[in-house]
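Below: one structure, written as structure tokens.
Apart from one protein chain that is not included, each protein chain of the complex appears where it belongs.
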Amino acid sequence: MGTILKEYKYTPAKIVHGYSGKSLYINLSDLRIEEKVVTEFMKEKFTGGKGFDLWYLWNAVTPETRWNSPENEIVMSVGPLGGITQYSGTGKTLVASISPLTDIPIDSNAGGYFGPLLKFSGWDAFEIQGKAEKDIIIFIDGNNGLIEIKEAEEYPEDSHVLAEQLTREYAEDEDDMVNVSVVSSGSAAKHSLMGLLNFSFYDPRRKTVRFKQAARGGLGTILRDKKIKALVVKYKGITPNLNNAADLATINKVGVKYHKQMHDLDSKQNKMRQIGTANTVMIMSQYDLLPTRNFQTGGDPEVVKIAPEVFINEWLTQGLHDGCWYGCTMACAKCADHFLLTSGPYAGERVTVDGPEYECVAGLGANLGIFDPQAILEENFYCDTYGIDLISYATTVAFIMECYEREQIGPDHTGGLELRFGNASASLELMHQMSRGEGFGKLAGLGIRKLKKIFVEEFGADADLLEDIGMEVKGLEYAEYAHKESLAQQGGFALATKGPQHDEAWLIFMDMVNKQIPTFEDKANALYYFPMFRTWFGLVGLCKLPWNDIVPSDNYKTSEPAKVPEHVQNYVDIFNAVTGEDIDKDDLILQSERVYQFQRVFSVRMGKGERKDDYPPYRSLGPVSAEEYLSRKELYDKQLRDFQGLDPEKMSLDEKIAKLRAYREDQYEQLMDAVYRRRGWTMNGIPTPERLKEIGMDLPMLLEVVEPKQ
Amino acid sequence: MKVLTHKQELCTGCLDCEVACSQTYFKTSDRTYSAIRIIENNKTYRARKCTQCGECINMCTANAIYRDRNGVVRIDKKKCVGCLGCVGYCSELVMFYADDQEVPFKCIACNVCSKACPTGALEVLVSQVKEI
Partner (left out) sequence: MIKVNTEDYPWHSGMTVRNLLDEKLFTFRHIIVRINGKYVPEEDYEHFTIRDGDDVIVLHLIAGG
């Protein structure tokens, strides 16, 4: 099916010490396919993964490039450790592009088999530039050294149908299906700015195609704008040492030690094998951290209805292996099998729902005031197959619902949809509209930043209120943690380079509960170390979860238990064992900082990496409304007394809210100063030439951007 | 179901079983290649070997472990990717690996060691129970 538009033959490069040394470039405008050499310079400065992505992206775009400019690229890379089978979480693909939501580089990552199979097909990285005229599919056959671009007008769009069809088409037989992986989006991606990428893997026990998502920042929207329906890779013959590691024995030893920890401790710790990341939903509610009704509060009595036990006992299949790449014994990719859909174009069909993950239950559940597991699973399914980032969707709809409840918008604007908290069928209908490119759903797909403008300018909403309650920074919607009472996490979100995603830092317990980082300097140190450390996973192709969703039983005896020192050492050992290098844990941070600072300068170059771009909405910092203040009255009154020397008994509620706000906004300013200093930035948030020199990143291309802004 | 059994009272700790096992499958007398390990404790000898419990079947990340017609748990070498997850996950610590081997190895109740045992301490039993 589909006419072949272009065929390209190549000799798959042999992988040595984790690198194939080659990257693949495809230009869809003129159907050009080229091979590039991965240089020693790239390895030294950027390591791999997200580092390679950002390097290629920088060279492809100009400051004027926007997400839908032909020269914008989708770049993906798996990193030097990607694809090893002996440690958990080694199949992550890192993807970068200029985001339709933020206009700056976005990076997002996914499990699934695509990245490792791409590398074993001979490619350390894969750049796609230009736009096709009609819908196409790109197929990479790593065994035979063949790349095909073919017409794909006839293929369906929604991922659960498309990926299943392509997997069957490209596999020779049932046993061969595990050797095929598909990247696709869905029907809503081209109608919204929050389209995601689904990365598939075949589950031989369930005999179905499963998905992990590179969800954030609108990558699926860009994929569809380039008229790509799917990327398909096929590689048969996974063996233990395709990376040709320098020292396989060490990898084996470290891997077996880790697998044994999972076996012995997971059922006592986070139960990742039973429920995955959604294990924390009740805990988050109990600690006042579960975003509820657009981040107004941190939990709700009704949360018991969507507690982990409910999903474990009633919805999620137990006892089957649920890893998204070989060798992952954390196996957190849970799913609900034979789930009966009740709405939309697939109503009446039974499907496998991948998830729910924590962000799904928190976002599509509590944050929308929906405490119904079945509705959450249905929303989860449709977000994925339609190609919608459920975090951006959930946070956007939470904002819309609050606007509706506060009568900033009404049924006249929403086409009659009663978008009140708790209305699951309205949320589902909104999704279906997004998929069809119709009605209010199409508008919602623009994301919060653009909606604020429309609601104010066209619907007459209160601009100040919308600025306070629209949970976005830099144009990207917040991930699902309520964090008003943790100053460090306010920075963790709003100071994150690509926008408020918690993959840079999650400091809430250290800060708010443990009180381990009381001073601005302490918080700044944490906001240096953790973002740097966590960047590293994206450079080498690893998943972050195996780092700290299980910890050794003697972790508490270590001097810095939050860092999980034994696991950090595992990573150092595995990196050295694969690449043959000799790094230590400080070198690991240096590798990260090179790419971290590069990405910040890249954002500056694109016009959005300065202090003005690092401010959160007030909802992130403190109580916007009277109800929010009253929900934690005792705490807030105490803070007015203790920190500001005020007597709350003598103040009106409005005065108290205003005084608390002034205090908290000032605290945030001081935090920014401290973090900028620690990261080697000017007080305007620009990396200094001195800092770039110290870490070996005083490249002329970077200095040219930062020097005029010193 | 076939399973290898060991009678402690008959075992002299001669290790002939280990040598027989590693010689048969890996052409070496190095005991780290044996799927049965005799452990000495105060002149008594305990054998570590697979009980064919099958806990590793569902956890295998490559769907490469299965129970054969005789109830013996086996590894499909064509499917195994050498992740060693089963090695860490075996509660009995009887899934073994060697750095120069692509896949782990385990006791398949083949009778080679019991034939080599001079005292009759080892025996492959066929139990009536098909599944545990």
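For reference, chains read A and B in written order, and residue numbers begin at 1 within each chain.
Following the convention adopted for this analysis, a contact is a pair of C-beta atoms (placed from the backbone, for glycine too) under 8 Å apart; a residue touches a chain by one contact, two chains touch by 3 or more.
Quick caveat: nothing in here was measured; it's all calculated off a predicted structure.
For the omitted chain, the shown partners it touches in the full complex are A.
Residue A:Met510 is the one among A:Val61, A:Ala110, A:Val303 or A:Met510 that touches the chain not shown. Residue in contact with the omitted chain (choice from A:Phe52, A:Phe455, A:Tyr481 or A:Phe602): A:Tyr481. Of the candidate positions A:Thr90, A:Asn198 or A:Asn270, contact with the unshown chain belongs to A:Asn270. Here one chain is not drawn; of A:Leu24, A:Leu162, A:Val551 or A:Met672, the residue touching it is A:Val551. Checked against the hidden chain, the listed residues A:Ile283, A:Ile454, A:Met651 or A:Leu703 yield one contact partner: A:Ile283. Against the chain not shown here, chain A presents residues 268-270, 282-283, 286-287, 481, 502, 505-510, 513-516, 518, 530, 544-545, 548-549, 551, 555-557, 561-563.
As a convention for this text, only the chains that are shown with their structure count from here on.
Averaged Cα coordinates give chain A a centre that lies 43 Å from the centre of chain B. Taken together, the chain B residues at the contact with chain A in this complex read 58-63, 81-85, 87-89, 91, 97, 99, 102-103. Contact residues on chain A toward chain B in their complex (touch as defined above): 85-86, 204-205, 238-241, 248-249, 252, 255-263, 319-321, 323, 326-329, 331.
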